[in-house]
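Other chains dropped; remaining ones untouched in position.
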Amino acid sequence: MFFASDNAGPALPEVMQALTDANTGYQMPYGNDTIMDEVRQTLRDLFEAPEATIYLVTTGTAANSLALASYTQPWDTIFCSPVAHIHEDECNAPEFYAGGAKLTLVPGNDRMTPDALRTTITNEQNRGVHGPQRGPVSITQVTEQGGVYSVEEIQALSAVAKEFDLPVHLDGARFANALVALGCTPAEMTWKAGVDMVSFGGTKNGCMGVEAVIFFEPTKAWEFELRRKRGAHLLSKHRYLSAQMSGYLKEGAWLKAATKANDNCAHLLSGLKANGANILHSVDANIIFATLPRAVHQKLLGSGAVYYVMGGDVDAGDPDEQLMARFVCDWSLSTQQIDQFISLF
Amino acid sequence: MFFASDNAGPALPEVMQALTDANTGYQMPYGNDTIMDEVRQTLRDLFEAPEATIYLVTTGTAANSLALASYTQPWDTIFCSPVAHIHEDECNAPEFYAGGAKLTLVPGNDRMTPDALRTTITNEQNRGVHGPQRGPVSITQVTEQGGVYSVEEIQALSAVAKEFDLPVHLDGARFANALVALGCTPAEMTWKAGVDMVSFGGTKNGCMGVEAVIFFEPTKAWEFELRRKRGAHLLSKHRYLSAQMSGYLKEGAWLKAATKANDNCAHLLSGLKANGANILHSVDANIIFATLPRAVHQKLLGSGAVYYVMGGDVDAGDPDEQLMARFVCDWSLSTQQIDQFISLF
């Protein structure tokens, strides 16, 4: 009954096996391992992008910050949602890696709209050298509120960015969950929709700690390698990152895991609804925001369920007061666990 | 016959096993896993330092840069050897993490001497606000040239640092190799000798990618946590770092591995000497620098041995010219492999 986050579950058996298999003999360090060659090819094939530049790092924050920094000057500003992970949850890492750049928030909830993005970009620059300069647009897919942009929505946001010649970044910490939700190809959700660079998450969907940074055009390759090393994110025994990603991608393990996570979420959603929960945003992948009365939270949490209540103090106050909570499902939850949780109501 | 680096070998079976054992169920993310509680206690016990603050990161560069940054202002300079890893091999990561601080090189080879350190520190500041301010002293143990400071030497360097009220950092990427070489305790090699913070390496001696940062007094704990997160070095599924370190420390696995690596090196050293190699620095742990004629390098490398030749072009030139090479032994080398290599001469 663990719904706190998809960053707290175990690694996929396929990932563990790949790691075990990789643990023999010598491999050249720093990304020159042979497993990385295979991973690179697999991702290029998956993305139908034979020229793509592909690097592995251990955290989503590193993937986002290093990718964005490669396209952001210190005097630029990055456009993102007010609830973007890069804004709320990375302790100024994007600003650090980009040398002190700014983030400009596009008003709105969940998914950014093209109109709000255009207005925000337009407003950001009529000050010449005095104001920050326009930098990349960063889209979070799945959003931090559980929404999934349609391919058309990504296209529309990219089109706005292109009006201003700005690069587009996709924070795909939950890339697989979004892809499964949309039923499209990786290419359709990224470069075919105008995305220039992707943080392709592995950790939340069954790896131990690996994310790929993918640039669809290779201009920034060498600069990225220097940035990664300077950021202390180049692992010497890199094969253990490669192996994770290799196991993750093998025979669709990543898609199966995301499908299971999303299905788990759908199952949980119907259970929550049946018990009167008020659902707050569209539930498109594996995240639910809902309100429940304080007394209900107390019962659920008291019975061993684990999830975050964000709207106030669970322990004290009016038992009928509605408090917001977040429920995240990962692939490793079983239907039984969800049913057990629902039975607690 | 792989002597290129101890960062290219496999992980210890104990580490792999601990990782497998850890891969079940949920664990709170971001260092709040229960395995980390155990690791923290184990390291505090090992270092006889019940108040020590202990954090895990994935690379030695991260450990060094984050530890140093916690004690370095952007207008400071860090004192280190000209061959220090932080100077030569981290692509300005220490400068990056310390906000643009400088490194001041203490003249000399291999191990810094107290006199050279004192002179360098003294010279660094007679300029008030104009020059960089004096920052930490960083000692590499094992040095990049294979030397191991005696406990007395570390004490003497620390004493110089303390004359100027400067903190002392120990880059212990090969901490275990040095400890085994000295036959002392972790406390003797560190805080009892005046060291304030340690990068306690795991990766080179049998982990996949984990290093501990240890502060012997806890003042900087919260700041370090923020620096680590801002540097994108806080892993969500942190249990997999904890597990590596747990397996590494269990039942002396780390010391056995380092003993084997050092013994391998001693065996290799006698073989090299017997075949006329000119040994360049003192060989105290698991690293040898030696010169051999170009023709000999060609034969060895041509037969499948792997190591770095640093003194010139192996492929072209006078066959009798002496070229410098580096040989590093890890725990996973067998005596047979070394004998096989020696038999190639």
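Letters A and B name the chains as they come in the text, with residue numbers starting at 1 for each one.
Note that in this section contacts are C-beta pairs under 8 Å (C-beta built on N, C-alpha and C of every residue); 3 or more make two chains touch, one makes a residue touch a chain.
A quick note: this is a predicted structure, and the numbers were derived from the prediction, not measured.
Participant: Give the total number of copies in the whole complex, keeping in mind that only 2 of the identical chains are shown in place.
Facilitator: Taking the entire complex into account, the copy number is 4.
What we mean here is this: only the chains that are shown with their structure count from here on.
Participant: How many angstrom lie between the centres of subunit A and subunit B, each centre taken as the mean Cα position?
Facilitator: That gives a centre separation of 34 Å.
Participant: So in the complex, the part of subunit A that touches subunit B is made up of which residues?
Facilitator: Going by the criterion above, the answer is residues 2, 4-5, 7-11, 16, 19-20, 23-29, 57-62, 65-66, 90-93, 96-97, 203-204, 207-209, 226, 229-237, 240-241, 306.
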